[in-house]
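Now for subunit A:
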Amino acid sequence: ESMKIGITQNNVGVDSYQTTYEKAFIAASDANSNVEAVVLDAGGDVARQIAQMEDLIQQEVDAIIIWPTNGEAVIPAVRKAHKAGIPVIVTNSNIAEQGFDFVKSFSGPDNITQGSRSAEIMCDKFKDMGIENEAKIVQISGQPGYTTAIERAKGFEDRLPEVCPNVTLVETQPGDWNREKSQKVMEAFLVKYDDIDGVYSGDDNMGVGALNAAKAAGREGIIFVGATNFSVGYEAMERGEYWGSIYQSPVDDAEAALKTAIDVLSGTEVPFLNYFDTPKITQDNMAEYSKPVF
Partner candidate 1 sequence: MSSQTPALRLEGIVKTFPGVRALDNVSFDVMPGEVHALMGENGAGKSTLMKVLGGIYQPDEGRIVVNEQPVVMTSPLQAKSKGIMFIHQELSLAEELSVAENIYLGELPKKSFGRVDWQKLYSETNEILGRLKVGFDAKTKVGDLSIANQQMVEIARALTVEAKAVIFDEPTASLTDAEKVVLFDVIGDLKTHGVGIIYISHRMEEIFRITDRISVLRDGQYRGTLETPETDEEEVTQLMIGRKLDLSRNVSHHELGDVALEVRGLECGKLFHNVSFSVCRGEVVGFYGLVGAGRTEIAETLFGLRDPTAGQILLDGQETTIHSPADAIEKGISLVPEDRKGQGLVLGMNCRDNMTLPQVNDLKAGPFVAEGAEIAIFDQYRDRLDIRTPGWKQLVGNLSGGNQQKIVIGKWLSMHPNILIVDEPTRGIDVGSKSEIHNLIRELASQGYAVIVISSEMPEVLHVSDRIIAMFNGEIIRTFTSDEVTEDNLIQAISGIIPEKVA
Partner candidate 2 sequence: MRPFNLSGIGGFLAKQGILVAFALFIIGFTIANERFLAPDNIMGVVRSSAILGVMALGVTFVVISGNLDLSVGSMMSFATIVVLDLHDQIGPALAIPSMYAMVLCLGAFIGFLVGYLKLNSLIVTLGMLSAIHGLTLTYSGGKNMDIADKEGTWFSMFGQSDALGIPIPILLFALVASVLGIVLAKTPFGRKVYAVGGNGTAATFSGIQRARVVFTCYLMSAFCVATAGLIQASRSLGSQNTVGQGLELEVLAAVILGGASLLGGSGTIFKTVIGVLILGFIQNGLLLVGLQFYVQYVVTWIIIILAVWLDVAAKRGKLWSPIA
């Protein structure tokens, strides 16, 4: 018999990662004749997301997938589903640890590892350039409060001193996953610091915003490293303006979430942290990867 799977997404339409994710999710569930999907969007509003959780519970879906707007605020709502006997799968961005008891699995990228990989990419490049002992960098992080953002920053900040102990991270400001906001943040960094050798951004959408600011100010030679390789990031890499990123596909993300839910429902064993792989991508190896569709 068919499974009814509900999903409440974070904020469709805010960037193309999330939009592409939604489309991919719908496509994947349509392709599977055993699955019927209810797709909801919280529009970034935690109150609306909690209401959607309640609606899905009330509609008695078989499983709920949640892409949290706030990794802590949704825990009680997740507990409610748990109590109602509905398995919950968290996607893309995990909820806080307090809520782990109430979810079956997290499906998504390993964002701590992503952060460390970005640190490695940046450090290797500095070593190539021979500036690993003096380089100064700034960080533009994702939406505050968002587990993905927090984990990427943590992974990056923890790993960097291990590989490049003399590189200094001079300042971190959030760019909210938003290209225009990061551009503004970067403009201010450029005025404030004469010497910036590298920029780490929580995703490429923001990284490209920062790149635009640097180009407009005529500041060259800055090494840009991001995460979630957007097509704009890929193109900038082709042009040689952007050094590297992490290859992460929203299609993989969506399909992995759906598959995890199906596995949970059909009694297949799934790991609690069900990561899909997200490799490094730089100007050097980008030919091995196709251009992202989003």
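We take it that a residue touches a chain if its C-beta (ideal position, glycine included) is under 8 Å from a C-beta of that chain, and two chains touch if they have at least 3 such contacts; residues count from 1.
Quick note on selection: all candidates are chains of the complex that A comes from, given by their letters.
Just so it is clear, the structure is predicted and the values come from calculations on it, not from any experiment.
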item: Single touching candidate for subunit A, where 1 or 2 all sit in one complex; value: 2
item: Subunit A - residues contacting candidate 2, complex; value: 12-16, 18-20, 22-23, 178-180, 183-184, 187-188, 191-192, 205, 208-209, 212, 215-217, 230-232, 235, 239, 294
